[in-house]
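Got a structure for you, questions after.
Every protein chain but one is kept in place in this view of the complex.
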Amino acid sequence: MAVQTFLKPALPLLTLLPGLCLIPVVAILVRDGHGGGLPLLIQFAQGALQPSFDPNLLKNLWQGLQITLVIAILSWGISSGLGVILGFLGSRTLWRTVLGSAWPALLFRRLLSPFRAIHELIWGLLLLQIYGLNGWVAIAAIVIPYSALMARVIADQIDCHESPALPVLQATGGPAIAVLMTAVIPAVSSAIKNHIGHRLDCALRSALILGVFGLGGLGTDLMLSLQSLQFHDMWSGLWLLAIAMVVLDQILGSLQRKQRIGVVISVVLMLALVGSATLNLDLSWPSGTLGSVLDVLGDDHNAAAALFELNWVAVIGSTLLITLMASCIATAVPPLLLLLWPSPGSLRLQSLIWGALRLLPTPLSALLLLVMAKPSLPLAALALGLHHSGVMGRVLIKDIRETGFGSAQTLERGGATVRMSWLYGPLAEVSRSYLAYASYRCDVILRDTVVVGIVGSAGLGWQLIDALSSFHWWLVAWLVVAFIGLTLLGETITERWQQRLNCKAVVL
Amino acid sequence: MTALLELHQVSLDQRLQSTSLTIRADERVVLLGASGAGKTTLIQLCNGSLKPSKGSIQWRGQPFASLTRHQRRSIGTLWQDLRLVEELSVVQNINSGALGRHGLLWALRNLLGVLDKDACLTVMDQVHLEPSLLNRAVTQLSGGQRQRVALARLLRQRPELGLADEPLSALDPVIARDVLDTLLSFPGCLISLHRPDLIHRFERVLGLRNGALVLDAAPETISNSQLEWLYRRS
Partner (left out) sequence: MLVRERRAVLVACLLTGITIAATVTSCGSGPTGTESPVLHIGAIPDQNPEKLNRLYSSLSDELSDQLTVPVQYVPVSNYPAAVSAFRTGSLDLVWFGGLTGVQARLQTPGAKVLAQRDIDAKFTSVFIANGASGLRPISNGDQLTNLKGRRLSFGSESSTSGRLMPQYFMSQNGVETADLAGGAPGFSGSHDATIAVVQSGAYEVGALNEQVWRSNVKDGRVDPNKVSVIWRTPTYVDYHWVARPDLDERFGNGFTKKVQSALLKISPTTPRGETILELFGAAQFIPAQNSDYDKIEAVGRQLGKIR
């Protein structure tokens, strides 16, 4: 019994425990460290202070930003709608109320996971094969994985927020849909709204990543500046992006608090966006034929030969290792920083840090880390983990702001140290929802291993990029299958984990 | 008198042992027993939210499983934890009791604004809720007011058999009297109580002890020692 309690750390501690993974990672980095990249880092920092103000460049960046915003907002809007619908279809509560049995929910969930398993970038490249360069390709590339991910989150939300009123309303004999509408929708609507708001930030970053495959947009410019190491030019784009992120965040916030102002601002912004639509973005309805793709696929190469080209054990192993380390880092760093710096006043500064980490695209942070240390898996994981800790940090700070600091104050008055009272107070209160969200992040991190090929070309993600660049479709197919398999496995594990969390009070 | 609810040799795990029971229309029944004696289990078996491991339950001669949702509407429950939809207003909660008599569109309109105001005000008056609370969110109400909202919702449902699980605990005497009066106004009712002093208001008293039905009699015939034995430990 005593052993069992020892082995079951409390939830707030669980948010910190993954931080143990930082010890070997940091140790390896220190071992591999070399100061060789210091001049480059200094250049990078100088670029931040002295971004380029070349009018041609700024005009280009501004147009790029507009394209990125159009793609982000459209894909966000569409994926939110689809995500909610699919989320309801994937919820056990819905099927149990309508049919009396929950199996279709499981079917829907499993059917959706392949769509989640594949990175936006890969979806973009695959759709590009059929439809060519077209704005809708970029939008669909974001919409497909986002809808599937949102469907999972929302389905879990619905099942977690099962209203106690449900059996009462069922007993009144109302139609199942009416009962669900009255008992379930009001209960989950605020959670759904929160999550949808959160996804806009993510959609913006994905639209940026997609910019690298030629739909213009800010991402293209950033990628090119990165490739040619023009940090002054790059920072002009990064600052512009930062401003856009903050403005969008403010609009969303005011839309939730003071509706009038929010509505006015967003209408003005939309009009400005749409009005200046002499954008280099083709949004005509795409047409394409599957035949051309089947031509490519249907050559005489053997599927089995492709299967034996890779050392799957090593590749999958390193992918899992990167994912695991990056997830641990992303999960543990925000609460660690919070405890290092526990005061309501520092939260603003902390959210600045998380904003900066989200702002820097993963290939950039990987390059910056790489010029300071030799390539290794932990390095790739750190680059990926830091980027995602930006996302987790945002979630944590938002949760804590919403919960308030009352519990910390109470504990402090009781004589506890500041750190302990934050551990037992605010962190404990939000840990359940935070950990639940972390389990969704693992999914995203697995997909994102695609973008850290720069470091030692390890993992499935890199193999996928390389196979795509060789147009080796059979290997692409096998790699996609591997990604789907890993995602399904992850889903089965995190579902158990979430049931153990009793999935209560999941906010995001 | 027609039989409303019939239980034949119903058992559920360790919680309830082979119990047979018939509740007729126009019969008001009180259920007594110490905590853990199986009262809540019995109530939940009667409204269908628990399924017996052995035995059968019939409503008006028809097995529970085959009831349509319209037939199930005839059994209404006042839950101990009330089970309101916390995100909705008073009027929306009360109206949700009438979902079974209306279609999908009505349910949608209920979520969008105030619907069937007169019918709601009538039931609110019956349970002594001020009309000014109509649009208030239920989270802003006091415990007693919330109890009345749950009761008003039950009235909107208009069940033939009202079930209630310890509806009077933690209520002040005035509210408790109102709640009991309302519950007793249903054609038939089965109420579990911790209040032996109120048994004279019912026509029939059931006593549970360690998951077994040990008492089934008219209130006049029950002695104090019988009641004491019901609540004695071990």
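Note that the chains take the letters A and B in the order they are written out, and that residue 1 is the start of every chain.
Criterion: contacts are C-beta pairs under 8 Å (C-beta built on N, C-alpha and C of every residue); 3 or more make two chains touch, one makes a residue touch a chain.
This one's a predicted model, so the numbers in the text were calculated from it and none came from an experiment.
**Q** So which of A:105, A:151 or A:370 would be touching the chain we can't see?
**A** Residue touching the absent chain, from the options given: A:370.
**Q** Of A:120, A:162, A:201 or A:221, which one is in contact with the hidden chain?
**A** Of these options, the touching residue for the absent chain is A:221.
**Q** Tell me which residue among A:99, A:229 or A:247 touches the hidden chain in the full complex.
**A** Candidates A:99, A:229 or A:247; residue touching the omitted chain: A:229.
**Q** Would you write out the residues of subunit A that touch the absent chain, in ascending order?
**A** Given the touch definition above, subunit A has residues 34, 36-37, 39-40, 52, 54, 56-57, 60, 70, 73-74, 77-78, 80-81, 124-125, 128-135, 189-190, 193, 211-214, 216, 220-221, 223-230, 233, 255-256, 259, 263, 266-267, 270, 273-274, 277-285, 288, 292, 296, 299, 301, 363, 367, 370-375, 453-458, 462, 465-466, 468-473 touching the missing chain.
The definition used in the following text is that only the chains that are shown with their structure count from here on.
**Q** In whole angstrom, how far does the Cα centroid of subunit A sit from the Cα centroid of subunit B?
**A** Computed value for the inter-centroid distance: 47 Å.
**Q** Enumerate the contact residues on subunit B facing subunit A in the complex.
**A** By the definition above, subunit B touches subunit A via 47-49, 69-73, 75-77, 79, 81, 83-88, 92, 96-104, 106-108, 110-111, 153, 157.
**Q** Residue numbers of subunit A touching subunit B in their complex, please.
**A** Going by the criterion above, the answer is residues 163-165, 167-175, 177-179, 181-183, 185-187, 189-190.
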